[in-house]
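A single protein chain has been omitted from the complex, and every remaining protein chain is retained in its original position.
By letter and in written order, the chains are A, B and C; residue numbering begins at 1 in each of them.
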Amino acid sequence: MTNKKIKVGVVGASGYTGSDLVRLAARHPNIEIKTLTANTHAGKTMGEVFPHLGGLDLPALVTNDEVNWQDLDAVFCGLPHATSQQLISGLPNHLKIIDMSADFRLRDANTYAQWYGHTHAAPELQKEAVYGLSEHYRDQIAGARLVACPGCYPTAALMLLLPVVNAGAVDAEDLIIDAKSGVSGAGRSLKQNMLFCEAGEGMSSYAVGSHRHAPEIEQELSLVAGRPVTINFTPHLVPMSRCEYLSVYARLSNGMSARDIRELLIERYADEPFVRVLPEATPPATQHIRGSNTALISIFEDRIPGRVIMFATLDNLVKGSAGQAVQNFNLMYGIEETTGLEQVALFP
Amino acid sequence: MTNKKIKVGVVGASGYTGSDLVRLAARHPNIEIKTLTANTHAGKTMGEVFPHLGGLDLPALVTNDEVNWQDLDAVFCGLPHATSQQLISGLPNHLKIIDMSADFRLRDANTYAQWYGHTHAAPELQKEAVYGLSEHYRDQIAGARLVACPGCYPTAALMLLLPVVNAGAVDAEDLIIDAKSGVSGAGRSLKQNMLFCEAGEGMSSYAVGSHRHAPEIEQELSLVAGRPVTINFTPHLVPMSRCEYLSVYARLSNGMSARDIRELLIERYADEPFVRVLPEATPPATQHIRGSNTALISIFEDRIPGRVIMFATLDNLVKGSAGQAVQNFNLMYGIEETTGLEQVALFP
Amino acid sequence: MTNKKIKVGVVGASGYTGSDLVRLAARHPNIEIKTLTANTHAGKTMGEVFPHLGGLDLPALVTNDEVNWQDLDAVFCGLPHATSQQLISGLPNHLKIIDMSADFRLRDANTYAQWYGHTHAAPELQKEAVYGLSEHYRDQIAGARLVACPGCYPTAALMLLLPVVNAGAVDAEDLIIDAKSGVSGAGRSLKQNMLFCEAGEGMSSYAVGSHRHAPEIEQELSLVAGRPVTINFTPHLVPMSRCEYLSVYARLSNGMSARDIRELLIERYADEPFVRVLPEATPPATQHIRGSNTALISIFEDRIPGRVIMFATLDNLVKGSAGQAVQNFNLMYGIEETTGLEQVALFP
Partner (left out) sequence: MTNKKIKVGVVGASGYTGSDLVRLAARHPNIEIKTLTANTHAGKTMGEVFPHLGGLDLPALVTNDEVNWQDLDAVFCGLPHATSQQLISGLPNHLKIIDMSADFRLRDANTYAQWYGHTHAAPELQKEAVYGLSEHYRDQIAGARLVACPGCYPTAALMLLLPVVNAGAVDAEDLIIDAKSGVSGAGRSLKQNMLFCEAGEGMSSYAVGSHRHAPEIEQELSLVAGRPVTINFTPHLVPMSRCEYLSVYARLSNGMSARDIRELLIERYADEPFVRVLPEATPPATQHIRGSNTALISIFEDRIPGRVIMFATLDNLVKGSAGQAVQNFNLMYGIEETTGLEQVALFP
């Protein structure tokens, strides 16, 4: 298996998620990048759109309509939400699809409609799609045809909280997730508040109470809690390009301590190559995982009795998107899970 | 009164707090800067230590021992904690003192000893000192000889929470303060994690559960709550030079709503020149107050029923330190409170 | 004179130049801001467009067509080039106009057409306009009706080079100007390469050999050289919001030394409040003038015999635009030249 090259297309390659996927895929020993699409940049080389990829031997960009899907084995999809479901519902059945958009993350059509403002165009695929949180849906991903990679925030939040809520270690009714993200989370589209002069040298909260990653986190937490969970999810924009940092505040269940939570997470992730629970009293830092597929977790006691402070950090474009997509690809093809994902973090 | 020049010394002028005080004082119509001290830089001009002040007509730096205190009317003290109490306890009585250090913020000698690791050297001054949160101790400051300016984080936290806790509008046992600060909060001393390559392009939490601003916030909240209050105060370091951003998560008291809290704060600060409560659904941003003495407050509903999200932001070196010191100086001398503090925020 | 309020309009107030003009004008004791225009934002408050100005008492934005010009004494114009000449040519004669656009900087209609790609719409005003380099055209500015404020790069380049070339101290045929600018130089409009993720944490040159500030610098240098001068002007984009830094490399005329150049500049600017020639071996830094109207100059020997290295730095939005505009306004109204421009640089 490991010497075979799988023919891959990247649909929507002109965003930051698409380009980071290409960065990783271009060095993956089992991937042959056959097709790159970007409707608004069709005809250009990838190096014209992303000069940092200029030295690679890549196919030129084409429109989605120009793709010969029969030439491909698998598709990574980096399109914006709504667009993604349109395209994917029309793809031939032989293709394995790793979708990095938001379109198939929510299992419930009503929840999707409520948060995205329109009816889902492919509700049957919504049901088929496997939620691509690699460490938690490994078996299902291995057998899936369509994997919906989680949002960057949900990846971090759930990596931290799924085992904790599943164990009943904290009160699921009182979860406060204060999230901080680098600017690439907003994508490459032109928005005034993403200009260097606007986003630089300062910070603010945004989408308070209305960020679309909230229902995704709630969906998964509700599953392990066995009842509907509503969370506080409050994102902030921080002047750095990559990565995100989640500070989670929770009320401990009776008899539980911060140390118990830490032990529980250490045990849960003991064999995971991409998750590290840090030693006591060691806060994680985004600087330590930038560019890598690693997630860091750290647990602290709260000075308020009965509460706990939990931190998680990851690179939003790697473990939070393109890296996890490659990890899922590896799972889907029975390739060693770390293949193509060994990049050490770039610091400074 | 308003034409009189008050002769001022700045003790410990070689830190960021000292230099920002000089930036403001040099343009204050009622201040004559007579003396600047910095023991390790004595003999140098201020422009050698802070070239951005190089164009001002300022006295050269001297040691604390070289100061003729009789020449002065007032002293701004920017020394590190512990050093400050030593010096201030030896000053002649005619001097009005605005201390920007941590030495006289805590009223209780035991609490001081517990958090600072040594017995206070001037406990009687600890009792005399007025806590210099201008908007909340205005009358006491006006009559004080020694004013202890609050820490930057407490200024933001208390500006937001004092009226709210005083009104019993939230549960004081369940206050979570997720704080984010620019790097200047760490001062100008040499620390590896404050290097550009270490603090840049990334973020982390620090001093989790152990930051010395926590007992200061708790002291003031306990006073208005009428009982001891313990808070969650979790600071983070963000790659920007100035400013700080507090995201406060609280449980509403019965019958209270986010809107009630907003109304309460609007009313409380209606006549305050340096505090603005923002319109609904408008998060503040540090970019909007950088370099100015303004604090911004904003209140949001939480998706978790019965909870509220509150934000406060200010420039840690201005409203969080040197600006508030000048504001207190104005109060102590009966000068119009906004004098010398009219700088508009610098954006971008 | 100095107590009189002059009624001022700011046309094109929604760019960075316009907002920095408002920042300064709002605190200028002789300015009453009567009108603010921004065609695309008409109807909004200035605080909605620039929240850092939200605390000021300012008129709401209107379109240019809605302005009653008879209500105004003077107009600051922050429109884009080409637009500016259209508007200004239609203004009533009683208005004094300080134009911050590029439209009236070039005296020659052909040069304008060549660099801006279209015929100038108001060639007679092109002739009338006074080039607003305050320190070098002071008398003409004082008597002018229309002042064309120089570009930010020309302000720095000419402040440095005009006295040097005028004295024949360097070879005007061999001037190399390596310029570095912060990102605000590109304005607030949406361009992909100005996004935080694109402009941050890296740098590049741009507009090599084709930047429109080159002919402006050449125009003024040619005047003092007494013959046409062609320069090398190579701009670079640096990840900071404000300021610019010029490194100028020149061949010394026979018998001249770096020290001679330094003396010459010291003498020339001895009485200027906004220009400082630094001590020997002291390079300037943009950090030292950010937010202020100061320009710094420094001269170094080159290791190549017969050559000299010269540096100049200023804040592109202040001395390079809005600050110099206010300085010119002061000159035009016989107000003390430093009025409203005393802001100390903001550091850090």
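The working rule: a contact is a pair of C-beta atoms (placed from the backbone, for glycine too) under 8 Å apart; a residue touches a chain by one contact, two chains touch by 3 or more.
Keep in mind that what you see is a predicted model, and the values were worked out from it rather than measured.
Engineer: Please identify which residue in A:43, A:80, A:228 or A:348 touches the non-displayed chain.
Structural biologist: The one listed residue touching the chain not shown is A:348.
Engineer: Considering the whole complex, which of C:268, C:290 or C:319 touches the chain not shown?
Structural biologist: The single option touching the absent chain is C:290.
Engineer: By the contact definition given up top, give the residues of subunit B that touch the hidden chain.
Structural biologist: Subunit B touches the chain not shown through residues 16, 183-184, 188, 190-192, 194-201, 239, 241.
Engineer: Going by the touch rule given at the top, which residues of subunit C touch the chain that is not shown?
Structural biologist: Here the touching residues of subunit C are 173-174, 176, 178, 180, 197-198, 200-206, 208-209, 214, 230-234, 236, 238-243, 245, 247, 249, 283-288, 290, 300-305, 307, 309, 311, 313, 348.
Engineer: Can you list where subunit A touches the absent chain?
Structural biologist: Touching the missing chain: residues 16, 19, 23, 26-27, 50-56, 184, 200-201, 241-242, 276, 285, 287-292, 294, 342-348.
Operating definition for what follows: only the chains that are shown with their structure count from here on.
Engineer: Cα centroid separation between subunit A and subunit C, in whole Å?
Structural biologist: 46
Engineer: Averaging over Cα atoms per chain, report the distance between subunit A and subunit B in Å.
Structural biologist: 39
Engineer: Using the average of all C-alpha atoms in each chain as its centre, how far is it in Å between subunit B and subunit C?
Structural biologist: 36
Engineer: Would you mind listing the residues of subunit C that make contact with two or more other chains?
Structural biologist: 16, 183-184, 200-201, 241
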